[in-house]
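Showing just some of the chains, left in place.
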Amino acid sequence: MSDSPVKLTAENGPDQPPATPELEDLYRGFEKELLVPLWTRIGDLMPQQPVSKAQPHRWEWKHLVELAARSGDLVPVGRGGERRAIALANPSLGGRPYATPTLWAAIQYLMPGEDAPEHRHTQNAFRFVVEGSGVWTVVEGDPVPMRRGDFLPQAGMNWHAHHNSAEQPMAWIDGLDIPFQYDVESQFFDFGREHLSEEEHATPERSRSEQLWGHPGLVPVSQFKASAGSPLLCYRWADTDAALADQLELERAGHPGTVEPGHAVVRYTNPTTAGDVLPTIRVQFHRIAAGVETAPRRETGSSVYQVFDGSGRVTVGEFSWSVQRGDLFVVPSWMPFSVVSEASGSDSDSGALDLFQFSDAPIFSKLNLFREEVGR
Amino acid sequence: MSDSPVKLTAENGPDQPPATPELEDLYRGFEKELLVPLWTRIGDLMPQQPVSKAQPHRWEWKHLVELAARSGDLVPVGRGGERRAIALANPSLGGRPYATPTLWAAIQYLMPGEDAPEHRHTQNAFRFVVEGSGVWTVVEGDPVPMRRGDFLPQAGMNWHAHHNSAEQPMAWIDGLDIPFQYDVESQFFDFGREHLSEEEHATPERSRSEQLWGHPGLVPVSQFKASAGSPLLCYRWADTDAALADQLELERAGHPGTVEPGHAVVRYTNPTTAGDVLPTIRVQFHRIAAGVETAPRRETGSSVYQVFDGSGRVTVGEFSWSVQRGDLFVVPSWMPFSVVSEASGSDSDSGALDLFQFSDAPIFSKLNLFREEVGR
């Protein structure tokens, strides 16, 4: 038998040529020359619509936090391992740390006083905080405090480190395009300093990036030029919350604003381009008013969601789960997704379900591959 | 003598052909056929650098307000005249209501209870408020309150009207690209309703456009598409003030932010494109710390400035004036401009000089004609 990596078997079947000895002989020739005929693979390679290798799945926050806390005791943070980050592994992606075929999602955990060492990489990244505070991400020397509801984009090749200045551990989620960059082979990674300077251990209320870029519709003339990733290093919860509340208020007053009844959505954008906040990752925040059910929607590309507040029931393709604060779930490419918000014991008066979402949509948009469909 | 509009005279002079009878005869031929030779006009038409037809000039706010108030008594507002707007007429532009060759600037004045009727036009416009409050601009049915420091862009072909719901008259400035559109002949104008509806007489704290677009870096997914003019209809003073203060604070802490020492500048941008807030007009706000003198700067295209707060001394080419709150002045194309901020009796603690600026820079940028020079 051939030791070629190519293995072909002549089989009678629909759309296959007759399995004759001549065909077998031809297939041996293909194997020898490292060739594979389209007619043996077309159904898998060129399906009539996306059939995801990934599976819908939900991870419960309580388990993530519990395991992260145990890691806090057992696993030091330092040069080499770089981060105490624990990634979601989609059950149908072979045990690899991929939430979806393109996206990485992890819980990161930092103990009081710890520093995660400085590095930079081509992978685009962000942090999102579902609970707690006390950690500062230091980007190119600019310390950015992280608190519940804050979203911190981290475009590729910016130096960054983390520092926990609080008395308690802190957990948050990291999102990156690691699987995508692994597939296309674009990755560069540089190690920086192992420890931050005194100045970078400072704990200001706001980052310098927010002083420059955090004012609506206003740009600093001295720093203004189009950059692929957002120069605004933190989008604060108070702004996101207000934007979502405003959309629902507009709807109540009879004006356009929501994407469908009871469903407000904002997108985080780069103030230098008005495009997506990161070159490969789209980030959006949803608020679904209490008792509202969204229309099923599917799109090319995959998403990871985290419940920020409230509770509800999520349906993705054939799967359905109850979700509550902190839970994460994935929506693979072209699978219909809908959610119903449930009245809950959350500390939100409104009972709305707040969902943080990130996806690989910019890849599809920029390459003319984005497609979406709403409704049943 | 020829009744042709073309008038040519053969004259001996540098770069001119010998003034012979044959040349005279040729020139009569040119006149008859409506022709003009380049060699008689090149110095004027194609100068070595811009030589503006406009002149630097300052208008004092106190005179503008006093005349506007008298107009309030004598000139009704209504269909036909459309607005009680009184425009700056550059002293060297032939008495036409042009602040500069491309820009219109006017004080507009509305008495208590008055409506300025609805219309729309291709001319891009904005309002800026140096003092007072009480007027609402209603844009496509969305009432936008106007208060000191607010900037309201008004992209071409949006229906708009004004309504004064206060007990006092109110004055503000309007900026438009009327001279530019007059020159290139792009103007359309439609009359709308003479009176606003009850609902549009409402006096909300914020416009609906601010609810949708007024959150930093966040866009409403349901409404998001690139538009030539900003969908955000008001940029509030509190945001502008904070952005300027932040730049000066960054400078004090040793970080980049200002354009030169003591000189903060923000630009108003369109959140759907990150470009200029209006297709033909760039709008910026400057804060010059007390006692600071800016470097002379010149650029292609012209600007109009209004002093928002503080006082100082402005130099434009050969002209120089003291300015204080409300005063307006123009900077013609390629004339060096600098300003020194003076400690003043203003109600600003800081003593900074705050300058609102609008210019025709987008025309130059988009057509590859922008050039600037800093320093002596």
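Just so it is clear, A and B label the chains in written order, and each chain counts residues from 1 on its own.
In the analysis below, a residue touches a chain if its C-beta (ideal position, glycine included) is under 8 Å from a C-beta of that chain, and two chains touch if they have at least 3 such contacts.
Just so we're clear, the structure is a prediction, and the values are computed from it rather than from any experiment.
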(request) May I ask how many copies the whole complex comprises, since the file places only 2 of them? (result) 4
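The rule we apply is simple: only the chains that are shown with their structure count from here on.
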(message) Residue numbers of chain A touching chain B in their complex, please.
(response) 208, 211-224, 226, 230, 232, 235, 239-240, 242-243, 246-247, 249-250, 253, 255-259, 265-274, 277, 284
